[in-house]
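Pasting a structure here, questions to come.
Here the complex is missing a single protein chain, while all its other protein chains stay put.
Letters A, B and C name the chains as they come in the text, with residue numbers starting at 1 for each one.
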Amino acid sequence: MSYLGGLFSTVFERRFARKVSSDAEGRSIDDLSRDLLGARGEVSGTTLAQLILDRYAGADADAKRAFFDFMLRDLEIDPVEIVESLKSYKDAPSKRTYRAYARASEPQRQELLRRLNQVRGGTERLVSMRDDLLKMMRADPQLEPLDVDFAHLFASWFNRGFLELRPINWSSPAEVLEKIIAYEAVHAIDSWDDLRLRLQPADRRCFGFFHPAMPDEPLIFVEVALTRGIPNSVQKLLADKRDPIEAEDADTAVFYSISNCQSGLAGISFGNFLIKQVAADLSQELSGLETFVTLSPIPGLSKWLQKQAAPALQNAAVDAQAAYYLLEAKRDDNLPVDPVARFHLGNGAAVHAVHAGADTSENGMKQSGGAMVNYLYDLAEITTNHEKFVTEKTVAASREVRALSATLAPGT
Amino acid sequence: MSYLGGLFSTVFERRFARKVSSDAEGRSIDDLSRDLLGARGEVSGTTLAQLILDRYAGADADAKRAFFDFMLRDLEIDPVEIVESLKSYKDAPSKRTYRAYARASEPQRQELLRRLNQVRGGTERLVSMRDDLLKMMRADPQLEPLDVDFAHLFASWFNRGFLELRPINWSSPAEVLEKIIAYEAVHAIDSWDDLRLRLQPADRRCFGFFHPAMPDEPLIFVEVALTRGIPNSVQKLLADKRDPIEAEDADTAVFYSISNCQSGLAGISFGNFLIKQVAADLSQELSGLETFVTLSPIPGLSKWLQKQAAPALQNAAVDAQAAYYLLEAKRDDNLPVDPVARFHLGNGAAVHAVHAGADTSENGMKQSGGAMVNYLYDLAEITTNHEKFVTEKTVAASREVRALSATLAPGT
Amino acid sequence: MSYLGGLFSTVFERRFARKVSSDAEGRSIDDLSRDLLGARGEVSGTTLAQLILDRYAGADADAKRAFFDFMLRDLEIDPVEIVESLKSYKDAPSKRTYRAYARASEPQRQELLRRLNQVRGGTERLVSMRDDLLKMMRADPQLEPLDVDFAHLFASWFNRGFLELRPINWSSPAEVLEKIIAYEAVHAIDSWDDLRLRLQPADRRCFGFFHPAMPDEPLIFVEVALTRGIPNSVQKLLADKRDPIEAEDADTAVFYSISNCQSGLAGISFGNFLIKQVAADLSQELSGLETFVTLSPIPGLSKWLQKQAAPALQNAAVDAQAAYYLLEAKRDDNLPVDPVARFHLGNGAAVHAVHAGADTSENGMKQSGGAMVNYLYDLAEITTNHEKFVTEKTVAASREVRALSATLAPGT
Partner (left out) sequence: MSYLGGLFSTVFERRFARKVSSDAEGRSIDDLSRDLLGARGEVSGTTLAQLILDRYAGADADAKRAFFDFMLRDLEIDPVEIVESLKSYKDAPSKRTYRAYARASEPQRQELLRRLNQVRGGTERLVSMRDDLLKMMRADPQLEPLDVDFAHLFASWFNRGFLELRPINWSSPAEVLEKIIAYEAVHAIDSWDDLRLRLQPADRRCFGFFHPAMPDEPLIFVEVALTRGIPNSVQKLLADKRDPIEAEDADTAVFYSISNCQSGLAGISFGNFLIKQVAADLSQELSGLETFVTLSPIPGLSKWLQKQAAPALQNAAVDAQAAYYLLEAKRDDNLPVDPVARFHLGNGAAVHAVHAGADTSENGMKQSGGAMVNYLYDLAEITTNHEKFVTEKTVAASREVRALSATLAPGT
């Protein structure tokens, strides 16, 4: 198959692309990248960018690695130039001197990535390129600085203001829905029938963030159950044969699963925006909703417990263990050990209740002895909770959870 | 009017916003900006950003100027930090050291602008903020470095890959069409009836670029006439009482007007993409189209002529004057004096033909003695033309135009 | 221009249409109609229908009249066939006998109209055809039975279940908006700027019914003002320089103008559905709305007054005259003389209040001495009001209006 894929959909474009690509024959991906950064890039930019992305897509691991090296070495910042241009700017601040500094201080690979992104579909290809990079980085930390540039650009491109929140339901395109099946990370979806149970009943909702440049690719999605009262068992919540309630009768919205979809966007966070936006939209639609809460796993509990010596802790009821773990188990930086806890507490939520026997699946028993937790999103408290968590590392929690945990406090 | 405008559309959001904004009372826009850059910004980001943008919108010129100063001075780069972090990175390249350098090398105002952009509608507000800045800059060049940061971010946000080309026609929303009336910069549109003449006949088209974050605001638009043969008079082209032809019968697409819409996006160029994309789309739809050409003003001709001494030039026919001017009148950097010429030649077009009596309007007579020019977009030549123009400053032109100009060459 | 207009958009269709239309040359519109009703109509139906509609559109008044005659005479019911098939059916009811009766009892022109409607755009052409018919009928009542067939089919095609209610606002396509300007029948819209005042302020709404087969043609539209309290002056309501209120602050929705758009749909009523649907949609969106009311002209008041002898009536205040007229002035069938009153009372509304000086325009002064009336749509009363109006001809009215009218009662 030719390098000139489906992107050049018209005769006009193809004639033009043919010229550019015949010029490109025999030139390496590095050469083409330099062309794209140079004069030719201004007028043949999209065609060159397309050629480079196609070359990259067809490359093997070694060639990809070589391209990353090229970006890292050949398109690197020049310390001398930085220092000189910085001096000139500071001596005589002006448009000219500051622009020169700005250009020098940023590696050319950032401009290359921006120009690759001119192509329709380019964003998706670059997200996939970063996914390759992240995988290679594990074995090869020298590549890490390159990832800093990717992450910097992605944070700008995937800015909250550009994201679109869309409901995902049984009227959504199949090509979106199959991604929900593929990406659900918390409670697996086995089949289209299973998916339908998550989307179609009147008391179920799903929402995702989408970016205009990747319109069929959810970036992250959250599944919501509308309930009366706060649930204490995910198996009951997701039971096949339950009686759905009318959405208007619900008083509680339960965020029971949040899944990131794009491994190439790791570290670019949208989750906190998503929960707040969904809570806002639901409360607009359903005036009866009073409580916004999660039903979350406690993925680190069992592993942490194994390392603890205190017999009181080992012998305690699982909900007390969970309460104690969520409130007291800390990393070196004094933040909670549990990653899900860090996420929700970092958003300003509070530990509201813990439940034994809440996830009796094999995985649930293994990771937390079946315990789960509700994090509460209380609008009146979110900001305060968040700031205390960030500045003082304080974990917000309900009186009940606090009491449960206290029964296991050393010296009790 | 309250600080909490229409953006907080739900009860949920309003309750939350009320809390944040009551905390914000008594704090200056600079304080709020620092909050937005700090820990509080992570959880209350959109509300803080909204507050800042509302404060800014309500501010007078002095307060706006003060805010620009704040960004320029307080959110400035720190040379010591840059040099130290650069040294650490070069001594021991790693994710940590490079990220520290990247953070230091970029002024915090860029991050502030990115966070202000988290709000829905934020992009439009920031474009308007830059418009203010550009106006103040004329009297106050000290502000120029701040504009470099705006331009840098906008180039990334308004990347070609994020823009959407949309036809603009009599089915378009009135709120878009009124902007076409307002922004048409070349041949003014006097009324809705006048607009209809530009959009509704079968041989007229209009296309604009839109950005997903500003869906009702065209960024730039081009008006196209479908003709048989290359036109030599804009008055004939736009005559009220002409007989439209069927689009299928046209062999030529004439780009007779290109207008930028957002003064706050000055210097962020989309025009070259626009023409090529429109040419591609039209050639897809109408297989009879063979020629893509402009009918363009020559805005600098009269002014330039006034400064010339040679009597031969002064007494020559206007089309010869125009040909000579377009080919020979250069700036110090050896690029053409004429700004429209620089734009189209820079896109890879060629000077194809000049016409006397082509624009007999008052403005046309005044700026160019009624002469106009066709720039030809020939796909087979665009890349070569562009590169020669950029590297050798060569102006591509037809034999006819070249001959016309030669009659006025000194020594002839 | 060819008979084969824009409807045959593809090469495939055109090749086919060329065959059918070359066969059609030399055949009259009556012959083509017979073809369409015959075997050929099954496979070449849309092409034949298109040919007939194009012939009709290009015909002069005499030819149109001749085509109506053809439908009326040649495609008429056959009494003998009706009576015989009816007898057969009654003697032996079966699918076969009933179908034979059904076919005989309905004139073939109905089937012709249904087949003409197979063409995309056919519905609009048939609505326009009926418009011609209605105009000719005024001078020529013999055509009336043909109109009964049109009306019968249109009532079925424009069934409420097929209509779509759409908001009309400043985001609507210009081609829809220009129709609002053209069709506004109550308070004329002079310009696009005037239109904007009716659509864009936060306290103004407009809604129209659309049919899927005529997607750019509103069938009927209603203009709504959101107010605090019930208005008593249309000039104040529509003043250029008023301060709009926030939609959320309104307690009253005022239907101040209802306009039919398609004269070819005369007598096919959607108005009552429109008001109720708009009231429902608005109450869903704006929970503060408590009152749904019109501000209506009293078009027949002055004319009626001129014919009255009683000096008490002639000398009374105009609001008392209006109240008396609306409650007591009746036609022979005992329904109100006033057509607007018949419409709203027939919908189940009540005469709520009358106002002197409410329409001080030239037309307002002329038709009703400046008086206007609010009809109240009170959901709890609509059904009862309607039934009493239809069965007992009772006019529902408020105590105040009743009292005002009573002051003029003979013998008072």
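One rule holds in what follows: contacts are C-beta pairs under 8 Å (C-beta built on N, C-alpha and C of every residue); 3 or more make two chains touch, one makes a residue touch a chain.
All of these numbers come straight from a predicted model, not from anything done at the bench.
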{"item": "Shown chains touched by the chain that is not drawn here", "value": "A, C"}
{"item": "Option touching the unshown chain, where A:Val83, A:Leu116, A:Ala151 or A:Leu177 are the choices", "value": "A:Leu177"}
{"item": "Option from C:Ala61, C:Ala155, C:Ala185 or C:Ala409 whose C-beta touches the chain left out", "value": "C:Ala155"}
{"item": "Touching residue (missing chain; options C:Gly58, C:Pro141 or C:Gly229)", "value": "C:Pro141"}
{"item": "Interface residues of subunit A (partner: the chain not displayed)", "value": "170-175, 177, 192, 196, 216"}
{"item": "Hidden partner interface residues of subunit C, rising order", "value": "9-13, 15-16, 19-20, 23, 39-40, 42-46, 77, 79, 82-83, 86-87, 89-90, 93-95, 98-99, 102, 105-106, 114, 117-123, 141-142, 144-145, 147-149, 152-153, 155-157, 159-162, 164, 212-213, 272-273, 276, 279-281, 283-284, 346-348, 379-380, 382-383, 386-387, 390-391"}
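We adopt the following convention: only the chains that are shown with their structure count from here on.
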{"item": "Chain contact topology (line, ring, star, complete or other)", "value": "line"}
{"item": "Per Cα centroids, the chain farthest from subunit C", "value": "A"}
{"item": "Subunit A and subunit C: spacing of chain centres that average the CA atoms, whole Å", "value": "54"}
{"item": "Gap in Å, rounded to a whole number, between the CA centres of subunit C and subunit B", "value": "48"}
{"item": "Subunit A and subunit B, separation of their C-alpha mean positions in angstrom", "value": "34"}
{"item": "Shared interface positions of subunit B, touching two or more other chains", "value": "none"}
